[in-house]
Each structure stands twice: as structure tokens, then as C-alpha cells.
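Sharing a structure with you now.
One protein chain omitted, others in place.
Note that the chains take the letters A, B and C in the order they are written out, and that residue 1 is the start of every chain.
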Amino acid sequence: MIYRDNKAEQIKIAYIGGGSRGWAWALMSDLAVCDDLSGDVYLYDIDYESAKNNEIIGNMFNDIEDTRSKWYYHAVETAKEAYENADFVVISIQPGSFEAMASDVHTPEKYGIYQSVGDTTGPGGIVRSMRTVPMFEEIAECIKTYCPDAWVINYTNPMALCVKTLYRVFPEIKAFGCCHEVFQTQDFLREALKDICGIEVAKRRDIKINPVSVNHFTWLTGARYRNLDLFPIYRKFAEKYVAEGYTKGFDSNWRNSAFATSNRIKLDLFLRYGYIAAAGDRHLAEFCEGKWYLADPETVYEWGFALTPISWRLEDLKDRNERSRRLISGEEKLEIQTSGEDGVDQMRSLLGLDSLLTNANIPNVGQIPNLPLGAIVETNAMFHDGAITPVMAGEVPKEIYSMVSRVCAEQEELDRAIAARDVEGIFNVFANDPLVTCSRKDARELFREMVLNTKEYLGMYDLSNI
Amino acid sequence: MIYRDNKAEQIKIAYIGGGSRGWAWALMSDLAVCDDLSGDVYLYDIDYESAKNNEIIGNMFNDIEDTRSKWYYHAVETAKEAYENADFVVISIQPGSFEAMASDVHTPEKYGIYQSVGDTTGPGGIVRSMRTVPMFEEIAECIKTYCPDAWVINYTNPMALCVKTLYRVFPEIKAFGCCHEVFQTQDFLREALKDICGIEVAKRRDIKINPVSVNHFTWLTGARYRNLDLFPIYRKFAEKYVAEGYTKGFDSNWRNSAFATSNRIKLDLFLRYGYIAAAGDRHLAEFCEGKWYLADPETVYEWGFALTPISWRLEDLKDRNERSRRLISGEEKLEIQTSGEDGVDQMRSLLGLDSLLTNANIPNVGQIPNLPLGAIVETNAMFHDGAITPVMAGEVPKEIYSMVSRVCAEQEELDRAIAARDVEGIFNVFANDPLVTCSRKDARELFREMVLNTKEYLGMYDLSNI
Amino acid sequence: MIYRDNKAEQIKIAYIGGGSRGWAWALMSDLAVCDDLSGDVYLYDIDYESAKNNEIIGNMFNDIEDTRSKWYYHAVETAKEAYENADFVVISIQPGSFEAMASDVHTPEKYGIYQSVGDTTGPGGIVRSMRTVPMFEEIAECIKTYCPDAWVINYTNPMALCVKTLYRVFPEIKAFGCCHEVFQTQDFLREALKDICGIEVAKRRDIKINPVSVNHFTWLTGARYRNLDLFPIYRKFAEKYVAEGYTKGFDSNWRNSAFATSNRIKLDLFLRYGYIAAAGDRHLAEFCEGKWYLADPETVYEWGFALTPISWRLEDLKDRNERSRRLISGEEKLEIQTSGEDGVDQMRSLLGLDSLLTNANIPNVGQIPNLPLGAIVETNAMFHDGAITPVMAGEVPKEIYSMVSRVCAEQEELDRAIAARDVEGIFNVFANDPLVTCSRKDARELFREMVLNTKEYLGMYDLSNI
Partner (left out) sequence: MIYRDNKAEQIKIAYIGGGSRGWAWALMSDLAVCDDLSGDVYLYDIDYESAKNNEIIGNMFNDIEDTRSKWYYHAVETAKEAYENADFVVISIQPGSFEAMASDVHTPEKYGIYQSVGDTTGPGGIVRSMRTVPMFEEIAECIKTYCPDAWVINYTNPMALCVKTLYRVFPEIKAFGCCHEVFQTQDFLREALKDICGIEVAKRRDIKINPVSVNHFTWLTGARYRNLDLFPIYRKFAEKYVAEGYTKGFDSNWRNSAFATSNRIKLDLFLRYGYIAAAGDRHLAEFCEGKWYLADPETVYEWGFALTPISWRLEDLKDRNERSRRLISGEEKLEIQTSGEDGVDQMRSLLGLDSLLTNANIPNVGQIPNLPLGAIVETNAMFHDGAITPVMAGEVPKEIYSMVSRVCAEQEELDRAIAARDVEGIFNVFANDPLVTCSRKDARELFREMVLNTKEYLGMYDLSNI
């Protein structure tokens, strides 16, 4: 990488995963319209063909009129080719097949346990962690070996466990996790401000927030616009819409359309606890007691959100594959669709071309004094000139501390147990999860079944006594 | 109070509550056989007659042959008479009637929620806290006014909330909470040592332990006898007895007989988590997920412990009233029955006549670094010459941190909400309790019913929207 | 204050002090060229005439061609008129006369103690604190009474003590202290980058730094430009210039010209400790052992800096008074001279018109984990939309921890002792100061003389046993 004028050129990005296309194409668009960065993207995916298709599409961006910088895409067959001397590593993998994910999400339904996402917490998130963490151990080893100075951006879930694993294996790593759930809450606050006060706010980033939390169970202890404290305004908004929900103003971005919710849970949690829950309802629900929002499909329906079935994901994947084919064949015209994500701005800021305050998932060095040091927390952090510096987010407030600290403590223990390949320790976390509302005996049966369903990914564990 | 030779004389003890007799008589026995303390005990109880009966019985101790020191008992009709210039205040109240406690314990059964004790946590403990904390606010005010330098010993449950309230209202108070659950675990460890190694240990205190916990959900991170680490020994013991339980060697002390358990939960928790759960099974079960040990009466039976019904407590009280009558009338001969408790030795140590390391419930000043400062925690503390100094207990280990920190966080929030008379805040804790396994709607109904059942004690709350 | 379009109008600023003109005129210039702020500035100074002159000059800015916003200046005779409903309070007072400051700076010379500034630490700074802190107690009371929601910017020294006092008296205050010493270090790093690498950096703010320190004894643990770590570059620069000093490239701004130094101390401290000392040499020297840089005038000369005599300040004041006269009479044409300070940008950011990461002096809430909570520390902080959020600066490194923590601890104790009017406690800090190299008996004589010299300002202390 070199600087020329006020641009950074010859950047090497290693893109790990991405075969599922969505995130990859969004990043391609964002890079294409960024006029002060250029270079090469190396695509590495277990499914080489997917990477190859992405290479073709990626390079097609160079021919679009609106493109402002050149990026050259290269599908590679070995991890080494991707990682070697990379300036940035972007990780967006699918840990295991959708069949595995189907087991994560749907097996618990036999015991009356419903999950709206199943990729972060709950029985699904825990079993997914068992197969994802060892993959991230490998990724961390690659980074340590081939590009120890690279900045590493993770988009994979379970976010906290993935980032934790990177730091556990290679403590000097410069990694962080990105998640757009908080951004949507900023947009939601713009809606509230418009609805209650008639004030139009131009951009999401104009809403200043203070996240104090763990990923996907994110809470804001402050939200401001100019000299306005948004909490009383949001209270009025919540009281107005909690019963019926509020759905206006949300984009129909491919990533979200099937996931749309009425935001009732977000509003309900605010009215109950006094702090702004700042993730999508489908995520928030999974961190609460199982009987609250996810008791059964009727309850889910009442609360105005959806259980995302794996069948939908499979269908969606088919659509994207089909679209990939059309784009490559020229049947569909490739267009730039920027993502609204922070990824490219984060890169620009880390290279010193800008400064950015945004939320990031990084180890706690004291930014949240009442969560354990070293746990992966989500707070604001300053990105600038080769450094990510978290701001002092402050303590998790008493009202929500028992919930947030429990989540964080379970992630810490899950990390310990997975690192030690301690299957009984993992089960203890599983049995203690608030979604696991069945008896302990049933919990054991369920765990056993879920683990055995996905055992092709779990060869590193001794499963003989499971 | 004065010192003469190596004795402390003219001590004034205010005994608050105690009408229920058990604890009072035990303390009387302990004082009677302690040869370096003497003085007066002022008995104050809402039920003056009970206090009066205790006065008579207390003074009868002076005539027993084995008595080694004189103590004069005085039932008083006003709090002031008891507290004024007291050297020690002993608090052992029954917060509300047994009818109220019956509501705490049995109302949740309608929703399939079973409680083995119902005085510390769970729906029962939470509603009990609502009426107990305001009583302790009054007690703290009395101490602040009449005897700010007194040492205050609390035996009332919910222990942590009661002690927290004393410190909240009067931060300079010299208060601590005592609980014998840990002592029984020391005895249990003696049993294990005898059973597995054939080593007989003379006294409970010879087993050295490190409690790192909150009251009634007590855990030991260390247990030693001489140069032996007891953990591997206890593991063998647990493996041997977890399936069938172990019941030998427990005393038939009045306080425990009806509460006897097979200790299966204690052993199960050790085998699962690797640290020694150090309270009675009836208490431990209430802090775990509701479906584990308290799912239904059959599960309780399987795990070898009992739900203590309030009918038993009423019967037991009748027995004690009857015994009180017999003792006063001379039908039954009064005998010294020492309690095995630490109360009198704590007094002696605080007066500088001895030194004692024992477990105590006091505010966290850092003795458990990963629990909130100011929370009431149970660890060892040194009692000597006018000071209680906690030892550095160390961190709650990762394996049990999610459970212990959740309990502690909920107590902190319950304290905040009760102090603020924030009924919705209290309900949030209630709805989040692991025993409250019903839907949130049912949780609301249950809370409402339990609160209204006991509303005669809850005049300080606005219950109009409950 | 109201928002119109993207501007904040009708802002009320209370300017406390400023009779000494320099800071006041600089702020007037900065406000005049800021096109999105406008309003009124209320000038309150003990010397009303000075305020009146500033009023005249301030209003003259509205007639200058380059002025981009209107500000109306009002000299007021009572504090209340200035503070009432202010949106911002700017404090820039001279605590006591220059005669008093002459005693602070020059009396110690009798005992061989030389001070280059004498307003922050050392014997001068300590005695100055004795009279300044009570003034700030009054200011804090005014803010609490008349404008509790105002943002308060302090420029007065001793910075840390002044800010500490504001928070001690009114804990909810929204105050911070600003100091430009760090800015000059950013400029110095630009020089180093040009000198060693030939890289020209356009603006001071392009150099990203991490201050971890207390005011005037500021240290950077990180300094970066784009992807460059500036530490190895600065090492080369320091080795090149430490012997002779480096003086190029510094502005001839009125505030600095008489204070120019060769920067040898800055370079020496970097080479010795490995971290970048980030204040002017005159300040840095005063925090080190007295025999290092301030042993005697010859040593000072050798190290290439100057003792700033009060005679210079008197002369300088005369010049400014004269200039004030000339400006008012029209003999000298008023011109806009922006300051390079952050004050106006801080205001804009706090009003949500911008975002700014800059260094600020605020209470430690954990941003420096190994300095006491509540101590006033200087680190980066994010200014945006009604909030100042410090970033996690990290620990003071071991190499400089004994020096920095000592300074911080002495400020904490000085705050305690002054608040308690504990003259002996103040003397203990005085006697322990590294500049006080004389015997304790001489230290006592010196303290006595300095206190008595300025006793007209010290009526709140009992000086009978001094």
C-alpha cells in the first residue's frame, strides 16, 4: 500500500468467505464509489466457484460509469494467497452448511423452543459457536503467519465469540467486529424525531448515541441530536406505537426485507427498562427469557416479528445464485448499490484519510467498567490513523445489568469451554440459556441431538459421552 | 460496657424480633455459657407478649447450673428503650405474618412455580423483600438515632437486601449478616473427608474454606484441611453419592430437622461446575433455572429435598409456643443447648477478647473484584477488636460467574427499585427471575395477586396501576 | 439559544475574567469568523473598566469586513447578569494581582528555587492554588444557581485544581479545561515529520495523538500520521536536535513569543523515558526534580529555556493596555487574528454542528485506569451533540508512572486540603514538591513568607499558626 496525493493505492484486501454473495457485492459497490482507495481484493472461499463468480462480478464494477476507483478481484485457491501481506482482512463466512443451521434453528422446536435467528445466542447460537470458533482459530493463525499487521474486520456471527477467538489465538491482532443493527436504531430514532417533533434529520450519523452493550443485545444509554436529549422524545414515540408497532421508513434492502419487524419489542424494552434497546427485534427477543417474546409462534406473531426459517435462507440463496448468473451473463445489468455500512469508511479512517466515530465490537479494556476486562463489547470507538480507540462508554445501568452481564458472562464461559474443548462446560452454558425453557433432562437430549446433527463439523471435540 | 480483668461486662444487647423464639433461645444458651461476657438483653418485638415470655425464659438461664455468666433480660414496649446506647443490636424479625409468607410461597404454585423456601429469591423472596426492606429502613433509622456505634448483627432474610438496606439508610453503620448455611457445608466436608480418606476432623472450623458468593447461593473456591486440598477428595465423594444422596452425620437441631435434604443438588452442582455449592439444597435450588430442580413436586422428590410448606412452619411455631409455655410453667426443664453459631464469638472478637475468621455478609469493597462495589457479598472476614475486615476472596470463577453475577445484579436492582418505590422496576426483576418460568402475562397476574395478598404491609407503594 | 437552518443563534456566552485581554481578543476573532454561531457575550471582570474596554473592542469586530457572524458584547457589573441562563461560561481569570504572582514566582529564589512559570505546580503553583480554588468555589456556586445546564470552559491555571473545584462544588456541572500546550506538540511533530521524512502535513489535527496525563505534564503514548507510527521518527529527530535544540517553525503569536524555548527538555524527556512529553519546556521542567532543569539560572540557560519574570508579564500587560487604547481610539486597526485554539469548535460540536476529538481536562471516570477516579486528567475526548465523552486513553506506562502518579496524587491531596482549609495539609504538599529542594525548615519559612505576602487573598484560612 502506498499513499499518492491524498489517496491510498495498491491496497490488498483479503476477503474470506463471501460466497453467499450479499455482503461481498455490497462491499464491491462501496469500494467502487470510494475515490481515495484502490487496489486488489483477493477472494478466498471454501467454495472456489463462488469466489470465482464474485471475481467476475467484482471486476465488472470497473466498467460501470459511476465507479470512481479501480479494484481488481482475484479468486484464489489457497488461504495463503489471500492473506499474504494483506492490508485488510474481511471475514464473512458461513460456518457450516445451511443444513447445519437448520438443525441449530429448528431442532429446538421439538421442545417448544423457538428462535428468530439462531446464530448468536440460544441453543442455535451455542451449537453454531462450537463449529465456528475452531474455524476462527484457523483464521487467526493465518493472520498471525501471513499478515500480522493487517486490520481485520469481522462480519460473521456469533460476533462476540468470533472476535474473542481472534484475540485469544493472536493477542496482538488488530481486529474488530462490525454490525449494522445499531445503524438501524439510529434510523429508527430519526423516525421518532420526525414523528414526535417534526424534525427531519438528514443522516443517520447525525444522531449521536452511546452504546453500552454486547453485540445483538445492544443498549443505548444516551441518544442526542444537537442539544436535544432524545430519551423523552423516544418515550412519547414508544408509548404511541408500542401496542401496534411502527414499520415506516425502513429500507427494502435485500438483507432486511425478509426480516422486517414491527419494532414492538424494541419499544417494549425501552418502556420497561428506560434504556434504548438497539438491535432488531429478532435479535433482542433471543436474549430475553424464553417465555417473553418467543414462547410459541402465536406469541411471536403478536409481537409482530418473524421466525426466519432456514427454508427462507435457502430460497434467498437460490435467488442470489440466480442473480449472480444473470449478472455474469449480462442478462441483468450490474448497478452500484451502496450498503450504508461503515466498512469502507472504517478503512479510510484507519488509513488516516478520515476520522470516524462508530460502534465496534472489540475487547473491553475498561470502556464498560462493570463488564469483565477482555470480554468483547460493543461501544463507540474512534477510528483514525492506524488506531481504534474505544470511548469510555460507562457502566451498564442497574436496570439492565443483570441481563447484559449474564449474556457477557455466558460468552466468556463459552469461550473458555470451547477453547478447552470442554463439552460439559458448553452444555452448562446451553442448559442455563434463557431460551432453554425445558427440563434439564430434555435440555440434555436436545443438546445431544443438535451436536450429533452437526458432528461433521465437530471432529475436534470428544463426543463419546455426550 | 466496661472491661474488668479479661471480661467485658455491662454489655447492652438490643434483640429486635425473636418472638418466634428459636433463634432467641439459641442465643440465650450461647450467652449463658460464655464466661467473659455479661450484661443485659433488651427484647423488642411487635408481639410484646412473645418478648415478655422470652424475658422470663431468658432470666431462667441464670439459675441453670451450667450457666457461666449472668445476663438479665428485659422485654420493652418501645424501640427506643431497646436501641438506646446498645452495644450490639441483633435483628431476627419475621417480616409480616405467616399468612403473608404463605402467599409468597404457595401462590406461585398456581402457575407451576414451586419454591422450597421462598424467603430469599424467586417470586416469594422478591415480594417478601417489598415488605421487609421498609422495615429495615426503620431499623436503620433507629440505630442511626439511638446507637450509631453499635455493632449490628442481622439474621433476617432476605439477608442481602436487609443488610444492603441498613447501609443504604445509614452508611456509617457497623452491620453484618450471619448465616449458618456455610457452617453446614464445613460439616459436610468433614463427612466427605471421613468417608473418602478416613480422616476425622474434630471441629467444623478446622476445615478452612474460601466463600466467594452471595448469601444462600454460596460457593467455595477453596477448601482445605491442613495441607490437603479438599477438592479432589470432595469430587470422589460427590461421584459416590450424587445419585443416591448423602444424609449421614447431620444434627437434629430444631432449626434443621424439617429441612433435611439428601444433598444431591449440592453434589450435582459441584460435579457440573467444579466449585463447591455451600448452602442447603433447598436454597441452592431456588437460584437455578426453574426447570432444573423445582420443575414440579416429583422433580423435587427425585432430587431428595422438600418444599417446606407454611403449614409446617405454623405447626412448628405452635410447638415452640407450647414449649415456651411448658418452660415458663416449669413443666419442661430449661437446658442449655448451644447453637453452633458464631454470634457470641463474633461479639467476643469485636470486643477484642478473641479473633475470629468467619463468613459474613457485608458490602463489597473489593473482596470480590468482579461483583459490583457496594453489593452485599458473603466471604470470609476477620473479626477482631472493633473491626470486621473482609479477606480478599478473589473473583467468582468463569464457570459460575453468569449465575452468581446475575443474582447479585438482581439484588442490586431490587434494592434500587424498592428504595425508589418503583413497582414496575420490581416487577421487571420478578419477571426476569429464573424461577418465574411462566409467560410474561402470567408473571404479571401472579405478581399482582401476590402483591395484593400482602397489601396490608405495602402501604408505602403506589399500587394503583399494578 | 435556537437553531435556524444549520446555525445556532441567540447563544449567550458568559465570559468571566478576560480583563487581561489576550484570551478575550482571540476568542472574539474566532467567534467573528465562525459562520454558524451568533449571539451575545456577557463580560464580567472584577475590573469593570477592562470589561468595558473589551465590550467596545468586541463590538468593533462586527464592522470588520471578514467577520462572518454577529456577536454583541456587554460588560456587566454583577456576576448574575453574566451567568443567568448562559449557554456557555468561559473562565479566564487572573487569580490575584501580578504582585501576588511575583511573590509566587520570585520569593522561592531566595532559597535557590527557580520556577519558569509558577502557575501550576511547585511553590508558586501551590500558593496560587490557595487563592484560586476559593474563587472557583464561588464560580461553581454561581453556575449552579444561574445556569446549571451551561457548558463551562476553563482556561485558568492551575488547570487541574480549577476544574476539580468546579466538580467538587457542583458535581453535575458540565465543565472541562482547555489547554493549547498539546496543540503545539502536534505542530512540533509536524516539524519532526518534515525534518526527518520530508513529509509535509497540512494541519495540526492531521497528527493523531493519545495523551495520557495531567495538564502541563502531558505525555503522549501514541502519535500517528496516516499509517505511520511517529515514535521511531521522533526518536531520530530527538537524537538529532537534543544537544542544540530545535526552534524552527513556531508561531510568533503574542501568547508564545516571550516564552519560546529550544525544546531540549521535551526531546531529552523523550529519549530518557520513551514517551513524548507534550507541553512546553517551561512547564515540563517544573514537574521534574528541582535539580534537573531548574537548578539555577545557568542550568536553565543551558537547557535553552527562560524563566518568565513577572516584570515581563507587567510589561506585556502594559503593551496590551496600550494596544486596547489604540484599538478603541482607532489609532490601530482591529484585525481578525484567529487563535488556532479549539474553543469555538468545541462549542459548535457541543451544539451538534460538528464533531471534534480533542484533548480536554475532565474528571477521570476510567479513561486512565491507573490514576485515581475523579482526578482531573488530560486525554482525548469526543465533543458532540451535548456530550463530552473521553476515549480510553489507557494506563500511564511504567516508565513515567512514578512521576505522573505523584503529580496527580499531590493535586488530589491539595484539593482535599484546600477544600478543608487545612493549612498544614497544604504545607505537606508544598514540602514534598520536587522543586522544593531546600531543608524542611527552610521550606517552612518559605511557605510562611509566600502565604503572608498574599494574605489579602487568603482570608478564608486560619493563618494564626503558620
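Throughout what follows, a residue touches a chain if its C-beta (ideal position, glycine included) is under 8 Å from a C-beta of that chain, and two chains touch if they have at least 3 such contacts.
As the structure is a computational prediction, the values presented were derived from the model and not from experiment.
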Left-out chain, listing which of the shown chains it touches: B, C
From B:D385, B:E424 or B:D462, residue that would touch the chain that is not displayed: B:D385
Residue among C:K80, C:K236, C:R272 or C:R326 touching the omitted chain: C:R272
Listed residues C:T299, C:N321 or C:T338, member touching the removed chain: C:T299
For subunit C, the residues touching the chain missing from this view: 272-273, 289, 291-292, 295, 299, 370, 372, 398-399, 401-403, 405-406, 409-410, 412-413, 416, 424-425, 428-429, 431-432, 436-440, 443
Hidden partner interface residues of subunit B, rising order: 1, 3, 206, 208, 210, 222, 224-229, 350-353, 355, 357, 365-367, 369, 380, 382, 384-387, 389-392, 394
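Keep this in mind: only the chains that are shown with their structure count from here on.
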Overall pattern in which the protein chains touch one another (line/ring/star/complete/other): line
Shared interface numbering between subunit C and subunit A [over half = same, under half = different]: same
Touching two or more other chains - residues of subunit A: none
